[in-house]
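Before we start, here is the structure in question, set down as structure tokens.
Only one protein chain is missing; all other protein chains are in place.
In this document, chain identifiers A and B correspond to the written order of the chains, with residue numbering beginning at 1 in each.
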Amino acid sequence: MKKLLKRKETTLVLLILLLVFAVSLRAPGFVAPSSLLNIIVDTSILIIVSLGQFGVILIGGIDLSIGSTMALVGMAAAMLNQFVPSIPVWFFAPFSLLAGALLGGLGGILVAFGKLPPLIASLGMMSAYRGLVFILSKGQWVTANEMTEGFRKIPEGLTLGLPHMVWAALIVALLAHLFMRHTRSGRDVYAIGGNPTAARFAGVNQSKVEINVFLISGALAGLAGLLYVSRYGIAQNETASGFEMQTVAAAVLGGVNIAGGSGTVLGVILGSLFLGVVNNALPVLRLSPFLQMAIQGFIILTAVVANTLVDRRNKRVFAAGRAR
Amino acid sequence: MDANILEMRGVSMYFPGIKALDNVDLSVRPGEVHALIGENGAGKSTLVKVLTGLYKPTAGSIGFEGMARRFSSTVEAQLAGIVAIHQEPIMFPDLSVAENVFSGHMLRKRGTGLLDWPGMRATTRELCARIELSADPDSMVSELSVAQRHMVGIARALSMNARLLIMDEPTSALSIRETEDLFKIVRQLKAEGTAILFISHKFDELFAIADSYTVLRDGKLVGAGAMKDASVDSLVRLMAGRPMGQMFPKRKAQIGQEILQVKGFSAGRSFKDVSFSLRRGEILGFFGLVGAGRSEVMKSLLGLDPLDKGEIYLEGKKARFRDPRAALAQGLAYVPEDRQAQGLVLPLSIANNICLPQTASLATAGFIARKTEASLAREYGSKMEIRAAGWDVEALNLSGGNQQKVVLAKWLATKPRILILDEPTKGIDVGTKAAVHEFMSKLAAEGMAIIMISSELPEILGMSDRIVVMHEGSVAAVVDRAEATEEIILRAATGAATGATGEAA
Partner (left out) sequence: MSDLGTGFVDSSRLTRMSGPRRLADFLLRWESMLFFIFIAVFVGNSLLSPYFLDPFNLFDATFNFMEKAVMAMPMMFVILLGDIDISVASIISLSSLFMGMASAGGADTPTIIAIGLAVGLLAGIFNGLLITRLAIPSIAVTLGSSSLFRGIANAVLGDQAYTKYPASFAFVGQGYLGDSIVPFEILIFLATALFAGIVLNRTVYGRHVYAVGNNKTAARFSGVPVDRVRLIAFAVNGLAAGAAAIMLTSRIGSTRPNIASGYETDVITIVVLGGVAITGGKGNIAGVIISIFLLGYLKFGMGVLNVPGKVMNIITGVLLVVAILLPKFTDGLRARLRAGKAKSRARGEEKV
């Protein structure tokens, strides 16, 4: 196991350090503690949703509805805040988690009982939820002016020196690690992704696992949506449009096997951080922010190809069949 | 202890058209190693599936540790103490050894319900030490060799405190040294009172480790007793002995010149240094038990699987086939064993299936030559006497026998010079079997060279001009039709004795 850690995650840490170093050559201020902290704060949202996507990818699927879920829950939260300003601030986190879980859970039911491939279920949800944002808001935006100050402070308010966003990401990361590594349900996810037949033989309930990963992905997307709209002070139709691609890039970069069955929480976090560094480096290097999508696509492709080639070299031929 | 730990009485397992198990009794005492013996298809794996809860027996009773049991799932059986280790261990390649050992019954910390990794790691380490498996509990199973994965399977069974351990061909992937180690553990388990059902066809091992035996043949119980009272001869006779009254329609064929020669075929652990020759008009039978490597040799011949070493000579000229298409172009056709998964595209019609390998070559400018295909399908479908409502019936609606006929028709339509049949009559009713044999005979008489892989002794003996017997990846013997008997063939196949005389391939 230690040997493995020496491979993927360590490589990633080195890559991140290398990247930061390279950027700092052009822009020395990049390595300043405040700048680095900013990167971490910025990346917290991505870390949170990427961990949700991680679960779905582990079972061999993909969740393309993350961006739409973020937008829908974010809009709902923003509108609540706008029209009922008296709602206490602490309400919103649990609300977002629950709302997101409901939306995700629907996908889980489609996959578990409708036997839909996760890709299709999430494609459908993506369109549907994005449309619901429009219906809910009647096409109107909620801007920073319409939000209460308490609401807008949710992500950036400091507790013990760290912004809430970072706390959220830390807590989610810790819980994710605990769940994935130290609970039976978490290991079941790996089992289903690694060898569904063997998993069933060992008594794993496939439907339960499928619903679980979608519930989690939805809940985290909901939370992220809340943080997103409150941080950027705007909730509109196209909020977080295409965000799910970033989560896939983060996961794949972090060494998660796109076909399912392997990957670590740490890897996902590191992958997210790498993307965060890239995204923050663009303005610093005076590069167009419009480069983001292309870089993302390039990263996904390179990471998938690299993962495939590395995995093939490492593994011996293994006879277990896998139906997908 | 006198009471039997396992008492199976009158157990039968019927599938539509097939009696996989017919009124079988099996008794195993605690702390004994009980050998389950039989040819391929005798019913051993069916019995195991019944015991482990995969199948529910059609009839009969199973008594385990004094209680009548009916298992409705594998998990239930495992929790009750019956654990099976299969020939190809079912594992999670990307997960650690410890996790595989404990899959399905992970240890939890008291109170929190969280997984107890240190505990699982420690226990795994203990178990590995016990069975002398030097593997780090945290290493990934994908990094282990096949033998080591097998040992992980054993560790898993041990971790579940199996009281009846079923080992299915456990040594087929093990070296001599590893086999000795395995036996040490088996003896240890015996001493602890664990009963072991040991399925193997290696007589030397059985005589070394087993206390008693049960022999199955065609799904029926044909013999049981103490190992010390048995001999290789008696066991072989029980396994194979059937009235040789069944005549096979093998016509006298003009055996012509050599058309194919294979020299020194080797591929990884599948087979080593396999050589044989094939002549026109000849039916060359390939016999062997599980793990012999026959299909693997043919697949490598055709380019479906990689080949480490070896040469092929087609009509004296050196040849190599990159893929089945290339082989087909040179006149080699391979009819695979699993006709549903490998031989047919089920939703396509009979006609479409028959013409599939030739659709491209018969087409004009990429357009399917419908009329040509229709007549081709009709011609070969009739030759094989396929019974269906029409040529456009979907293949999945046919019976097993007819499906096999479609697959054969498909390859015959390519007019091969060399036809390789892998278990051509497996799972087919008697009537169709005879028809297929008749047909094969006719083809050979017309000059086609045929390689027939079969695990059915009567078929091999009845149809082959020469028999190549394989054992664990090597050619154990090549026997001429005139000299072949069941005993000679079986001995060679089980490695029980040195091969019979016969010319070297």
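Basically, a contact is a pair of C-beta atoms (placed from the backbone, for glycine too) under 8 Å apart; a residue touches a chain by one contact, two chains touch by 3 or more.
Keep in mind the model is a prediction, meaning the values are calculated, not measured.
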item	value
Chains shown that the absent chain touches, full complex	A, B
Selected from A:Asn38, A:Thr143 or A:Thr308 as touching the chain missing from the view	A:Thr308
Chain not shown: contacting residue from B:Met151, B:Leu344 or B:Val436	B:Leu344
Which residue of A:Val84, A:Leu158, A:Ile171 or A:Ala294 touches the chain not shown here	A:Ala294
Chain not shown, touching residues in chain A	62, 110, 114-117, 119-121, 123-135, 139, 237, 245, 248-249, 252, 258-259, 288, 290-301, 304-305, 308-309, 321, 323-324
In chain B, positions touching the absent partner	304, 323-325, 328, 334, 336, 338, 340-349, 352, 356-357, 359-360, 363, 366-368, 387-389, 392-394, 396-399, 402, 410, 429, 431-432, 435
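FYI, only the chains that are shown with their structure count from here on.
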item	value
List of chain A residues in touch with chain B within their complex	1-4, 178, 181-184, 187, 190-191, 194-195, 197-199, 201-204, 257, 261-262, 314-316, 318-320
Chain A contact footprint on chain B (complex, rising order)	73-75, 88, 90-96, 99, 103-104, 106, 108, 113-115, 117, 136, 138-140, 142-143, 145
